[in-house]
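A single protein chain has been removed from this complex, and every other one stays in its place.
Chain naming follows the written order as A, B and C, and within any one chain the residues start at number 1.
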Amino acid sequence: MIEVSLEVAGLAFAYPDGHQALFGVDLTIGRGERVALLGPNGAGKTTLVLHLNGILSGGVGTVRVGGLEVRPGDRDTLREIRRRVGIVFQDPDDQLFMPTVRDDVAFGPANLGLRGAELDARVSEALDLVGMGDVADRPPHHLSFGQRRRVAVATVLAMRPEILVLDEPTSNLDPASRRELHDVLDSLDVTQLVVTHDLPFALQLCPRSVVLSGGAVVADGATADVLGDADLLAAHRLELPYGFDPRSVAPGRP
Amino acid sequence: MIEVSLEVAGLAFAYPDGHQALFGVDLTIGRGERVALLGPNGAGKTTLVLHLNGILSGGVGTVRVGGLEVRPGDRDTLREIRRRVGIVFQDPDDQLFMPTVRDDVAFGPANLGLRGAELDARVSEALDLVGMGDVADRPPHHLSFGQRRRVAVATVLAMRPEILVLDEPTSNLDPASRRELHDVLDSLDVTQLVVTHDLPFALQLCPRSVVLSGGAVVADGATADVLGDADLLAAHRLELPYGFDPRSVAPGRP
Amino acid sequence: MHVPDGFLNAPTSVATGAVAAAGVALALRKAQDELDERTAPLAGLTAAFVFAVQMLNFPVGVGTSGHLMGGALAAVLVGPWTAVLCLSVVLLVQGLLFADGGLTALGTNISLIGITTVVVGWVVTRAVLAVLPKRPASVVPASAIGALVSVPVAALVFVLLFAIGGEASLSLGALTASMLGWHTLIGIGEAVITGLTVSAVVAVRPDLVYAARGLRAPLQLRRPDGSLVPAPEPTPAAAAAPRASTRPLLVGGGLVALALAGIVSFFASSNPDGLEYVAEGEGFLATARDHAFGDFALADYGEVGGIPVGVAGILGVAVVVVAGVLLFRLVGRRPAADREEAAVR
């Protein structure tokens, strides 16, 4: 059996205002797998993602990362888990907070103990991957939305996590950046969970797809099969974009 | 000659930190036209949009809305202009501020003087158009990102502006909502300027496209022509998505 | 009512400084129970909010500036101990980065704005809550009343400090009357803002209101056929750390009060010998006794507004002692009761 990287079991969660977002989610992802998480607006995708490193907690069910259980009280384990799981948030404004882009990208690796030349190299590398090397000295909140999203991706890449979780990474990216992001992700050999409404992107990048709807998993299988099931798609507000021909795309890796 | 709805002439603008974003933009849009505004991240699209109702000002050049010049000092004209131009911001968090979704959508029409049953009808209508009728009593900042974007669109639709400006309206929408939004916009008979990185969406909705790059207009023409010009696209980080066949799409209106 | 440098004499500044230091030190220890990793930024936000609220600043005819204070609001949102920390930070930052409130008067300002309003606001809020129905919404009127009361009380404490260490021969009666008048008005504004804010927070994030903790609906699970079933109870999180007994609190409070009484009466006595001795020893004092540290002696004003300094001093100490004891008892006990309530629900 393949090694398990992420394991979510029976996860249910309600927000403090009483609104329940997850109703028992089960999901297992093996090491090195690339999985797309699809589903309509408000399905609970972001809520699920925020459980993966203990940012949200307090519901029922368990989340395990490489065998370690995510438990809010256990600070040391939590630190280790956060080192392993890198999350790119859906809203880049939630991610960026330092005075300059460079500081922001350096924040994570510096917390991991990197210093000096090694840190600088890590930062430039991450910024170059997303094509944002030339804004390094500007304040992140003075960038355009798409630029901020790219920097947000860089902040997480710079930490070289074992598990990469991206929440809507392609939104607000210009088409070339979208393709470049695909190429970057495609070249990384880590476990990836990609939340997206961009079904062609999912098909291109991820061999496997999971559909979350109404706070529970309603489908899990090969992306081509999931996207080929018209009834399933229709039932969960998913549909292939107008003018998109799925047969023209070679799925990421078989 | 067709009546002019929006007219931007020689607009140049630098942000307070000294970064210049617009370098002389000229753009004229006739009444009832639908124009897509395309361009790479950081091109200045949002900056341009924010000039259209006087949120940003202080550069050189002029902006006219239906013959009225946008001038920061002139509060009455500005009010009138803001009544006419409805902008859906790129970040829904910039748009939503009231304690409940209903209040938020009602805010604009109430400022226009609507009251009572008429106001309620306007609010429900707008919420139904974006499929958010059932979250009317929740606080907007407790919605998922895509839900917030849909509510943001509703807040502007509820004002029935003469000119509708949407900054990346499809980002973070699930595929069905994206199509529904297309249908809603397609059914509205007002001037529309749609900023988007979603080229198929632009092709579907807008007969005309303008490409902004480096703070200036570099192309302006029929969408099919613009998207057919591979060199132009490549020069400005635009490209049709993998698997997308432009011939399969009938452009919005010829 | 940010007190500037040189407004109160040095002994009073030192004494209030001691009170402030003791209060903050205690709050630092006790605040551990109130905040965790997730709510830590709430303290920062509350501080920022109080900071913003305090910008609503207007001159009060008889003295320093009057403005909203935010002590009760902070106490209700983050708990009293953390609130003391928040307000102290606000005052520190205002002093250092905005030149608002003297640095040598920092202790005075913390005692007045940071400690008095928080303690009064919290105690009154709890008292009102005790008679209201046990619903989160009750926190709204309770906190408004707490806020309303806290401001004039702080004004009274200010008058008291002024009576002890003010550098002027004012009629205390007039001062009291006008300070009270003004600050009752300010108190109403404070009540409105506090009530509005707390009600907004209670409505959507009751978990963020310290005074209204512990309310959760049971979770459900969606079965494959789409039907919903109640989720099993979550395994209870590690039980809250056992509460420290209140005895150290009382002992600490007593010590603070004693130290205070010592310092204040030492300086407030009109016998300057001790100081003169020190000053001479340092070679500082060449001529008359109201030299370098002459202010310390209160030499020129044996009376403040008709009240002999000695009497005023004793009164002040007594009030501080009583307030301290009340603070330690009430604040020390309430959260424990809270937690039990939460556990029962």
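Note that in this section a residue touches a chain if its C-beta (ideal position, glycine included) is under 8 Å from a C-beta of that chain, and two chains touch if they have at least 3 such contacts.
Assume contacts and distances are computed from a predicted model.
**Q** Could you tell me which of "Dihydroxyacetone kinase subunit L", "Molybdopterin synthase sulfur carrier subunit", "Cobalt ECF transporter T component CbiQ" or "Na+/H+ antiporter subunit E" is the UniProt name of the chain missing from the displayed complex?
**A** "Cobalt ECF transporter T component CbiQ"
**Q** For the chain that is not shown, enumerate the shown chains it touches in the whole assembly.
**A** A, B, C
**Q** With the full complex in mind, choose from C:L68, C:A144, C:V159 or C:I193 the residue touching the hidden chain.
**A** C:I193
**Q** Who touches the missing chain here, B:A9, B:V60, B:L112 or B:A234?
**A** B:L112
**Q** For a quick check of understanding: of C:V19, C:V90, C:V120 or C:I186, which residue touches the chain that isn't displayed?
**A** Of the listed residues, the one touching the omitted chain is C:V90.
**Q** If I consider the whole complex, including the chain that's not displayed, which of C:V19, C:V201 or C:L219 touches that chain?
**A** Reading the full complex, the residue touching the unseen chain is C:V201.
**Q** Give the residue, chosen from C:F51, C:W122 or C:Y210, that touches the chain omitted from the document.
**A** For the chain that is not drawn, the touching residue is C:F51.
**Q** Would you write out the residues of chain C that touch the absent chain, in ascending order?
**A** 2, 4-7, 10, 13, 24, 28, 31, 37-38, 40-45, 47-49, 51-52, 57, 59-66, 85-86, 88-90, 92-93, 95-100, 102-104, 167-171, 174, 193, 196-197, 199-201, 204-205, 208, 284, 290-295, 300-301
**Q** Could I get the residues of chain A that touch the absent chain, sorted low to high?
**A** 50, 53, 55, 79, 82-83, 85-87, 89, 91, 93-100, 103, 106-108, 110-112, 139-141, 155-156, 159
**Q** Please identify, in ascending order, the residues of chain B that touch the omitted chain?
**A** Within chain B, the residues touching the omitted chain are 53, 55, 75, 79, 82-83, 87, 89, 93-99, 103, 107-108, 111-112, 139, 141, 155-156, 159.
By definition in this document, only the chains that are shown with their structure count from here on.
**Q** Connecting every touching chain pair, does the picture come out as line, ring, star, complete or other?
**A** The chain contacts form a complete graph, every chain touching every other.
**Q** Find me the chain with the mean Cα position closest to the mean of all the protein Cα atoms on display.
**A** Closest to the centre of all protein C-alpha atoms: chain A.
**Q** If you count the C-beta pairs in contact for each pair of chains, which pair comes out on top?
**A** A-B
**Q** What's the farthest chain from chain B if centres are computed as the mean of the Cα atoms?
**A** Here the answer is chain C, farthest from chain B.
**Q** Roughly how many whole angstrom separate the Cα centroids of chain A and chain C?
**A** Each chain reduced to its C-alpha mean, chain A and chain C end up 45 Å apart.
**Q** Calculate how many whole Å lie between the centre of chain A and the centre of chain B, each centre taken as the average of the chain's C-alpha atoms.
**A** 28
**Q** Among the residues of chain C, which ones contact at least 2 other chains?
**A** Those would be 204.
**Q** Spell out, as numbers or ranges, the residues of chain B touching 2 or more other chains.
**A** 139, 142
**Q** Quick one: in the complex, what on chain C touches chain A?
**A** For this pair, the touching residues of chain C are 37, 204-208, 216-217, 219-223, 228, 231-234, 237-238.
**Q** Please give the residue numbers of chain C that touch chain B in the complex, ascending.
**A** 200, 203-204
**Q** Show me the residue ranges of chain A that touch chain B in the complex, using the header's touch definition.
**A** Spelled out, the residues of chain A in touch with chain B are 15, 17, 19, 39-43, 45-46, 90-91, 93, 138-139, 142-147, 150, 168, 171-179, 197, 199-200, 203-204, 237-246, 248-249.
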